[in-house]
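Omission of a single protein chain aside, the complex is shown with its protein chains in their original locations.
Then we have subunit A:
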Amino acid sequence: MQSVKETHKEDVININSLVEDFFYDVNYTYDAGVGLNEKTIDYICDIKNDPDWIRAFRKRALQIFLQKPLPVHWASKELEKIDFDKIRYYLAYDKKAQRSWDEVPAEIKKTFERLGIPEQERKFLAGVEAQFDSESAYSNIKESLSKQGVIFVGSTEGLHKYPEIFRKWFAKVIPPADNKFAALNSAVFSGGSFIYVPPGVKVQQPLQAYFRINAESFGQFERTLIIADEGSEVTYMEGCTAPRFETSTLHSAVVELVALPGAKIQYITVQNWSSNVFNLVTKRAIAMEEAEVRWLDCNIGSRLTMKYPGVILKGRKARGEVLSIALANTGQHQDTGAKMYHAADETSSNIISKSISIGSGRASYRGLVSIPDHLRNCKNNTECDALLINSTSRTDTYPAITVMGNRNATQHEASVSKISAEQLFYMQQRGLPEDEAMSLSVNGFINDLVREFPMEYSVELKRLIDLEMEGSVG
């Protein structure tokens, strides 16, 4: 009989090593070249036929990017290793997304076929967008949703076709001056999703975007804007991969969510970047009265991830939640966390963060919770748990909690531990080898969070974690 581990190994090899760490040579039609200046922006604007206000917006953002220093006084010194002059900021085969997989150029389609995206769409998704380097290669939504007025297109298409909705919220939740990388994204953004869900429409199945970096020394800067109108509901999932290259790759997205009164947005991320990717992402939501925003975030891979999804709880009784899992292996630093800005009475927020450090990997939780003194009955709960697998593993916790006034409450708890020796012993006594016992324990540690992910993702998540755990014992 095959052992559990052997079965897993086969799956894992299929999922990861052969499925994701590959790349096909693509003859790109559009290439902004290496480095960033006003000409790069003009090149991108010309190709995308951007309106004048976007061209001006991009150029203003470029100036902010150039002026803002890197946040190295608190952030990882690794950031200094990014050479912005050696990155390619726009690279596309075709600037237009296709509505049918048959129309997607063969060179690109085979990448997504190998990643299994078309099958996923058929099985359980309401719509899919597949981004290949700078542009969407494929974008489609179920006809029934389209008829209800749900919009799910690439950000460029959104900007062109729906300017009255797009412009109202674009860069309002995350302005270019927010941080250096938000400024960079604002200057050169391309791709990403634009979603609008009309009032009262509840999108039952998830919408999915898949972001693929295929080229070496490339920067992917997708920009996503999701607007859930009053009383609507939507779940959006993003998956990301990149092959391993000798040189570093930069991924710097900006994601803005707008949940209007009574709306619900669930944003799910499963990232499995290769170990050379700098993943520096700004994600923030605004939640109006009685709206709810949930970020479900799983970070695996990358050389350095800096990502702190946040919610501005702007309307009374708004609710924000961040549930995150981070797995840091050797050579990786997962600097993740959450931010909750309470800005109305009776708002509540919940943060649950679990991290696993393997080998010499480092996982950090960085959080911010803020409740000003004019508010009443606001609540926050934060829990961070870190698991250390090897003696060289490292973990850090850096929360900042500000509570003003006497009618609000917060609680924060964090713990760091290793897998209990008794637990391992118990499983080994029952015939499981140490590495399988370890893997089971890790899966147990994150199980309550993994269950929050849709089933298809949770299965894959567990397998990815098994893969990362391989060789970690001893």
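Criterion: a residue touches a chain if its C-beta (ideal position, glycine included) is under 8 Å from a C-beta of that chain, and two chains touch if they have at least 3 such contacts; residues count from 1.
Just so we're on the same page, contacts and distances are computed from a predicted model.
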Seminar exercise, completed: The chain missing from this complex carries, among "Nucleoside ABC transporter membrane protein", "sn-glycerol-3-phosphate-binding periplasmic protein UgpB", "Electron transfer flavoprotein subunit alpha/FixB family protein" or "Cysteine desulfurase", the UniProt name "Cysteine desulfurase"
Exercise. In the complete assembly, which of A:34, A:56 or A:409 touches the absent chain?
Worked result: A:409
For this session: Just name the one of A:309, A:399 or A:454 that touches the chain not displayed here.
Result: A:399
For this session: Can you list, in ascending order, the subunit A residues touching the missing chain?
Result: 73-74, 373, 386, 388-418
